[in-house]
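The structure appears below as structure tokens.
Complex shown without one protein chain; remaining protein chains in place.
Showing chain A:
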Amino acid sequence: MSGISLRNIRKAYPGGPTVLHDVSMEFQPGEFIVIVGPSGCGKSTLLRLIAGLERADAGEIKIAGKRANDLPPQDRDIAMIFQNYALYPHMSVRENIAFGLELRGMPKAERNRRAEEVARMLQLEPYLERKPGALSGGQRQRVAMGRAMARNTSTFLMDEPLSNLDNALRVAMRTEIKDLHRQLGATIVYVTHDQTEALSLADRVAVMKDGHLLQFDRPDVIYDRPANRFVAGFLGVPPINFLPTEKLPGCAGLAGSDDLTAGLRPDILAVHTAQPAGPSLAARVVMAEMTGSDLLLHCDTAAGRLTALAPRLALGGGTEQVWISYDLDRALFFDNQSGARVDYVPGDRQIR
């Protein structure tokens, strides 16, 4: 098992702008790391740097404590699952899985046994002699995983491995990957643009934007104490509501409140059919989306557009005019200029 350390990594593709700015991260051995961020923010590039498929322009990559900047991919003992799987189309599933073992000189009988073992774990046994072209998307994805697993490496890199699958399969594979991590105990660096995957899989989440690392922490910390407005908005479904603090009843006493934006996640909002005691916003429901047991309400209020979640049955028929109250102690506040979160201490109603 090996940890990975990135220090002040900078990368620009030839003739292009800088794609990674001064990124530093430490991955502990056996950790499940998820790198999340919008498309084009440099996630794949970062992964390819760790894999050795790209070279850093500056900074240091250490694998298992040793400098790896100049190490070719073959010598890094890392397995990678590519976004489009990159299965060898001219080889059978068996050969695809065993190829890495063959290159390392493992005798045929032994590598066949290993390929079958891996295929059993991934329920690929019936397809061992098929070519990738004759497999479904989900099966191909599992072959890609099998190819990575066959070699018993300590580190796995996965570049949006589930993004080509349909939703049900994606949820199922998510669980399998988590199980796999538990079984193998390997370090996994997992790239995705899907915030649900990030929060559900990771031991720690790295949020990136435009080549910058914005925050790197446990999923609950990222969710509860996002470093800035972007992180708060990127993670969480339904998304957080941003409202100007000065228009939010109950915040009037906050020092410096005209320079702040309040972030209210739907889970701290409560929807009432009659005006409640305490601070609340009168809201007109513009659209109500059925999500099952809940209704997702898109509302217009004096402070701006708001999305709230309400139990469908509690609301009854009167969903035109509602009142929305909020737990200010759990609200987040962001500086309007820098976007950074500012700590607000409940009780003394002061912004620090």
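FYI, contacts are C-beta pairs under 8 Å (C-beta built on N, C-alpha and C of every residue); 3 or more make two chains touch, one makes a residue touch a chain; residues count from 1.
Note that contacts and distances are computed from a predicted model.
Novice: What does the UniProt entry say the missing chain is called, choosing from "Cytochrome P450", "protein-glutamate methylesterase", "sn-glycerol-3-phosphate transport system permease protein UgpE" or "Lactate utilization protein"?
Specialist: "sn-glycerol-3-phosphate transport system permease protein UgpE"
Novice: Based on the whole complex, identify which of A:L103, A:V286, A:A314 or A:A340 touches the chain you can't see.
Specialist: A:L103
Novice: In the full complex, which of A:L6, A:C41 or A:M80 touches the chain missing from this view?
Specialist: From the options A:L6, A:C41 or A:M80, the contact with the absent chain belongs to A:M80.
Novice: Applying the definition given at the start, please give the residues of chain A touching the unseen chain.
Specialist: Chain A touches the missing chain through residues 51-53, 72-74, 78-80, 82, 84-90, 99-100, 103-104, 131-135, 137, 140, 147, 151, 164.
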